[in-house]
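As you look at this complex, bear in mind that one protein chain is not there, while each of the others sits in place.
Residue numbering begins at 1 within each chain, and the chains themselves are lettered A, B and C in the order written.
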């Protein structure tokens, strides 16, 4: 009822933690068996270790949070030698989120990390708004995104998913560009660029100034973009952005996602992923579905088959 | 302590209701004296009356709401003959929000409505995401926005503010384009395009499909954009997007807005505008300000005068 | 209309997922007729941002009390159902134009469906007070969802239908109406749109008043969220606002759907 097949991925269920909100799994492994998860999207890996931005790095906003971690991670070598082997004890496919400041860096990381036996797909983080060094360009200019996708596709041993940034005028153009460049799938959305000022100091709470907005606040934007993109491309979409409960998961599937990822909610309820996996079958039944796939894209499939125009 | 001067506008205080959330003032006049307001941004006026979109037109989202009213309004003639004369009984400047499907329509409305004695400024709604007929282009392509601004400036008898859409990759480019085209000020932000699906029916709750997201959920995005734009242009910014309380007002001023508008909060608390006007002086004092102007742009002025880089 | 903190006198379930909340406060003095509604802010958190429109089911100006009957369905009404006596709730109202009681001198038929039943209760009380004979036809999904049957019975003849037949007649209010062939001067109704449509079709030439629902923003006529096209003017821009022109309309005044 829950199994989902995507390029490179045989998922037990369509629910997985989103990159950056789950580290490399070690912490959550103390709370539950990671093999229960559909997949794991690990923290962005760069070629060299990165310390990231100054602190404070997070701030709360109404029904959301800002973060400017700045891609802190232990670097490719340590991820290959320690994190991925450790994760291989679990029966769960790993989606490796990779980032970089140049096309070459992406290519190098992709080439190596895609060789790890438990890495079943790559997720190109072209959208992290926190890295100043041109990083944002990858995520906002269709041609640049396409070029990067192609370069990574050329070296990757596993299917490549591209993670789209919502900070664009035309999300469909971005999706089409990466599809054309050979992407096997799309994951969306990354965070929206936001800011919160402490009125007492007059300064941004986040030391970096701006940060990425996530959590339930952004859910309507994520749903809208997935709705638009999933109708416009042939490759599958993994949806994320503000999912908190089972109905949110189903909303994303109906919008057009084939699977979903959960980010911020892991901080609110560290057991959220497994709780939703456990709750999903019953809720699907209640709504009259026999398999999770039946939900996918229902919002626009229904529109197409019946006219709902109003006089 | 609260008086603020902006092109065309002598505001008693920097707080005004945002367009579309206050109609033409008649309803709120039953609740309090409209002369207390800094200004009033009236509902978008188009050349002809419009019925707008099918219902449901609103949906709640976490800390926000979606709307797809579709610019329903009684049309230029009735606004000129009934609404504006009625509003003239109050000692409050009117900012006329105008919309259209073509440059010619904007020009025609601007020309006429700017002649009304109590209309002290225009607000060009180039950003309403709900009108399909090309309306969105005005708000997302800098050249198109600039061209429209220029055309309206040529015929308007009062200063022209352009209302920016947040649904763009580069908000600063939009701001600069309208500044260059002669805009006297900028108002921002309009709503973000979003969607909510009813999991029971699998369809959008809003009959129109997508709608505009407003309310506290979008506040971090509004603050970030105002922070970016106010540093990049010379013309003043009137800020809006999720303001609920006095601290939110001050946050927007510190981000760089010279005045603020309140939309969705009027639905949550119909007295919010006057309550915030009453509460503002004390809160300013508490924070050590003698005049509201002292807050303006403090977030980036402080940054510029002192280095806050971290080792 | 005012925005006021009203004190909860009681708040308890009266049927499956149906709660009855009694509130006390000066706001009650402003209620002018049955069928008006209030907009409730569930609590002071932002996540459930908008107010919830709920009809006034009963009010007592002398005691400054009013009763709301609501279904705990979505997040907001569920939170509301957890409130306890003596807590305060933020109420905005009374809003809208209710049922015209004076339109009936002799005999009225009141037809309610599900959560559309509550506003008919105050209406019935006032009609009876005016010496009007009332007949009630109430429809529910199932026995567990039935409420206020006894209360209505005390005011006049009362027929109940449930869709699954677990209580009263099996079927809908229309089945009862078709079977009983009531005579009446005025028909007042509130309930789901399909029910209202059926009534509209069945009684095109009668004096019928329907109470409509729509998702609302402001509740006071400022935001254009809750409009219905006027019938006379279907292709034009003629419209009425449910929050201020309604929620009660005369049959034929507006289109039942967008």
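The rule is simple: contacts are C-beta pairs under 8 Å (C-beta built on N, C-alpha and C of every residue); 3 or more make two chains touch, one makes a residue touch a chain.
What you are looking at is a predicted structure, and each value in this text was computed from that prediction instead of being measured.
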Neighbouring displayed chains - absent chain, whole complex: A, B, C
Of C:45, C:129 or C:178, the residue in touch with the unshown chain: C:45
Residue among A:69, A:98 or A:145 touching the omitted chain: A:69
Residues from chain A at the interface with the omitted partner, ascending: 20-23, 26-28, 30-31, 43, 49-52, 54-65, 67, 69, 72-73, 75, 205, 207, 215-216, 244, 264, 266-271
Contacts of chain B with the absent chain, listed as residue ranges: 62-63, 216, 310-311
Footprint left on chain C by the chain that the document does not show: 43, 45-48
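Convention: only the chains that are shown with their structure count from here on.
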Pair joined by more contacting C-beta pairs (B-C or A-C): B-C
Geometric centre distance via CA averages, chain C-chain B, whole Å: 36
CA centroid of chain A to CA centroid of chain C, Å: 45
Residues of chain C whose C-beta touches two or more other chains: 46-47, 258
Sequence positions of chain A contacting 2 or more other chains: 62-63, 216, 310
